[in-house]
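Following this message is one structure expressed as structure tokens.
Left out: one protein chain. Kept in place: all the others.
Then we have chain A:
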Amino acid sequence: MQYVDEFRDPELITKASEEIRRLADPRRHYRIMEVCGGHTHAIYRFGLKDILPSNIDLIHGPGCPVCVLPMGRIDDGLAIAKDPNTIFAAFGDMMRVPGAHGSPLEHKARGTDVRIVYSPADALELARKFPEKEVIFFAIGFETTAPSTALTLMSAKAEGIHNFSVFCNHVTIVPAIRAILDSPDMRLDGFIGPGHVSTVIGCRPYEWIARNEGKPVVTSGFEPLDLLQSIIMLLRQLQAGEAKVENQYKRVVPWEGNRAALKAMAEVFELRPYFEWRGLGFISQSALRIREKYVAWDAEQRYSVPETRVTDPKSAQCGEVLKGVLKPAQCKLFGKECTPEHPIGALMVSSEGSCAAYYNYEYRKSLVTRISSVA
């Protein structure tokens, strides 16, 4: 398969892993954060940890939009969708995410009209198809998905579709990285930068990390070879005592980002003064809200939102895991009260959360005493 197989070539992967072993100083311990949930997923899915030296520790960052969404926002969205005249539309990722009063799928079983959509444009299409219904699109995601929400709102306005609104939960990645770097117990050596987000914002917004914090950043793709090459690029910088932003994902990510996408976002969204992140608390200017000129399509303005606040149980140590202070399995709830089927903490919620990825792909591997291929 083109653009995939060449980045999964076993021979090249072996070479890359040998290069990593050659570059990694055995006297040193490397702590590298992969910011994006997609990276976390890929690292586990391809079993990349098994082919890295043990002194390279990959820390899973805050880049899973489902994980970092506060529970109360889900409750709020579902509360306004309770009206029988309403269709609640959301991405597949959201469907099993629990609010305090159940997940969208549980609300569907109780009678709420919940639909899975593959894009915000599909939600707008529902509004065209069912003009007698009110369609609420529950928008989540970083800069990766925000432009398509923006373009959809622009279409709704242009076409005068008034039975459509967006419950906006879009967040931005840079303030989250800053919050992690500001944490006193944080000890990171470098970042594998978020590939999908960078297709929109480019690489420039990370330059302060290299300049002010002295940490290298390499924007990376999602295939095994992408990730290994990004680790090589980071190790080379670290060995040379450098800190700069590099773009490994050049085939997709333009350094300056995608102007058209950024323009659409600027047209429709503005920064919220603050927003709550699950596991990280309130972070200023870290999320988007819909501008006044699109107020007619802003679900938060159109409906009476209960503004529910639900705190995670104190025993869930999501913040510590997010910052790499604890490994997923070191959390008190991991694999006991908190599992992918019944997630309690943020990071167990989506398959891209570090706890869920660890649970799905690594947990129980500790029981393996011998791994060898089929004879």
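What we mean here is this: contacts are C-beta pairs under 8 Å (C-beta built on N, C-alpha and C of every residue); 3 or more make two chains touch, one makes a residue touch a chain; residues count from 1.
Methods note: contacts and distances are computed from a predicted model.
As stated in its UniProt record, the chain not included in the shown complex is "Hydrogenase expression/formation protein HypE", which appears among "FAD-binding oxidoreductase", "Hydrogenase expression/formation protein HypE", "Dihydroorotate dehydrogenase" or "Cellobiose transport system permease protein".
Remark: the omitted chain is touched by one listed residue; of A:V35, A:I140, A:V166 or A:C318 this is A:I140. Among the residues A:E213, A:E337 or A:E362, only A:E362 touches the chain that is left out of the figure. Residues of chain A in touch with the missing chain: 1, 4, 8, 10, 13-14, 17, 38, 41, 44-51, 65, 91-93, 95-96, 105-106, 108-110, 116, 118, 122, 140-141, 144-145, 196, 224, 340-341, 350-352, 360-365, 367-371, 373-375.
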